[in-house]
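Let me give you the structure first, and then I'll get to my questions.
Apart from one protein chain that is not included, each protein chain of the complex appears where it belongs.
On to chain A.
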Amino acid sequence: MKINYKNILKSFLILSVITVIGTGCEKFLETPPIESLPKDVAIADETGLKSVMNSAYQIVGGGNMFGGKIQAINEMLADQINGSLLSGDFGEIYGRKTSVFGDYKNGMYTDMYQTIFRANTVLENLDKATTMRDNLEGQAKFIRALTHFQVVQLFAQPYGFSTDNSHLGVPIRTSTSIDQGVRATVKQVYDQIIADLKIAEVKLPDDNGGYATKWAAKALLAKVYFQMNDFANAYIYSNQVIASNKFVLDTYASRFSTTGSKESIFRIIYTNGGYEPGGELRNQFRSDFNASTLRFTTDFFASVNTPNDTRKALFDNVKYPGIIVTKKYNFDHIEVPVLYLTDMKLIRAESAAETGTNLTVGAQDINDILTRAYAGTKSIPLASSASLIKSNARFERSIEFAGEGNRISEIKRIGAKGENIDKRGAVWNCPGLTLQFPQGEMASNTSFQRNVEGGCN
């Protein structure tokens, strides 16, 4: 087998050139470690800035975010997982009674804010950018918004909990200064998210070589508005994404495939030997060797185990008698779609139903999903009522995204509209459905107001 030493050499060269610039022949006591580049060296130019931007994606796709923890925690908080046997941190999360400790969620919290720190680092050094200035600004704002959106959904009561959304949200970080954490209101957090995305939407290009695009920003705006039950805007943005025709529905098998799904609007990219997304998803859901830690309820399985539903092939109740597992993540390597067309279609359909406009568009969206799901055996009339579209959208959503961490958002969003849908019988705004802040926030700022704990079941 022939080995390409050139590549190895090239990589060494790049790194050593960068490091030599940083250190040179300075005085004996002014020789910092070669790996630790001071800021002016690290971000000397656009290349450095791009590398810092890239570091934010590394966390977004890593185990602490979309590599698995966000999905796993959201699933445990929701009602499709049978967590009666979960113990430790998982027992706490499933029990909807997290405390100030618990490394699993605390690690996620700090790392999500590290993503924001990195995005802010890029934003504060945009003067180093040249041709990529708008692109990097758009990416950094997109990543910052995406992350704030995850944090606020996990650690604060949902939008709509109070009428003016003046209830406490999470700290907003828009600079890299090292200050105490102070909770902003949920309204302020959503305003910040939308402001960032509206800039990203304009500054980002159509295609961006795997990085966030303007369509990603629009798709996220659709999701954010949808979460706020702002259906008019949710419709507008989901419609723009769908109407771009850049994305088409793809098979279930391709959703996590490393060859890429045609419906991905923003995804975590797998690079052989370089970047391995989804490790934490595999840790908690993979089921081909062992019964996975996270398992589904019989109630959920019954909802997918209907005669023509092809999606039941994604679940298994046979291999481990009495245990229902998903097969979605039974691969050594996967990619993780964060924003994809199925979501947009279901958002557009439900928004159409909620606003009572463009109902045929909504019905067609539902049919697109149904056709794939039931292999063409099921559809609704194009002239369906708003309520039929809505109920179909919600039902298909509950199956399409099972094991992908979407369900809890629905429990909260629909709860804020006045309807309790939690199958575990909790009220949508019970305190324990928000995660507790890490003790570090209270330890570094004694007036930091933590969440109320427990009280859900």
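Everything that follows uses one rule, which is that a contact is a pair of C-beta atoms (placed from the backbone, for glycine too) under 8 Å apart; a residue touches a chain by one contact, two chains touch by 3 or more; residues count from 1.
We take it that contacts and distances are computed from a predicted model.
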Options "sn-glycerol-3-phosphate import ATP-binding protein UgpC", "Glutamine amidotransferase type-2 domain-containing protein", "TonB-dependent receptor" or "ABC transporter permease": UniProt name of the undisplayed chain: "TonB-dependent receptor"
Contacting the left-out chain in the complete assembly, out of A:T31, A:T251 or A:Q449: A:T31
Residues of chain A (touch criterion as defined above) contacting the omitted chain: 1, 3-5, 7-8, 10-12, 14-16, 19, 23, 28-39, 41-43, 48, 50-52, 54-55, 57-58, 61, 84-89, 91-92, 95, 97-103, 106, 109-111, 113-118, 121, 170-171, 173, 176, 178-181, 209-211, 269, 271-275, 282, 286, 288-291, 293, 295, 319-323, 332, 438-446, 448, 453-454
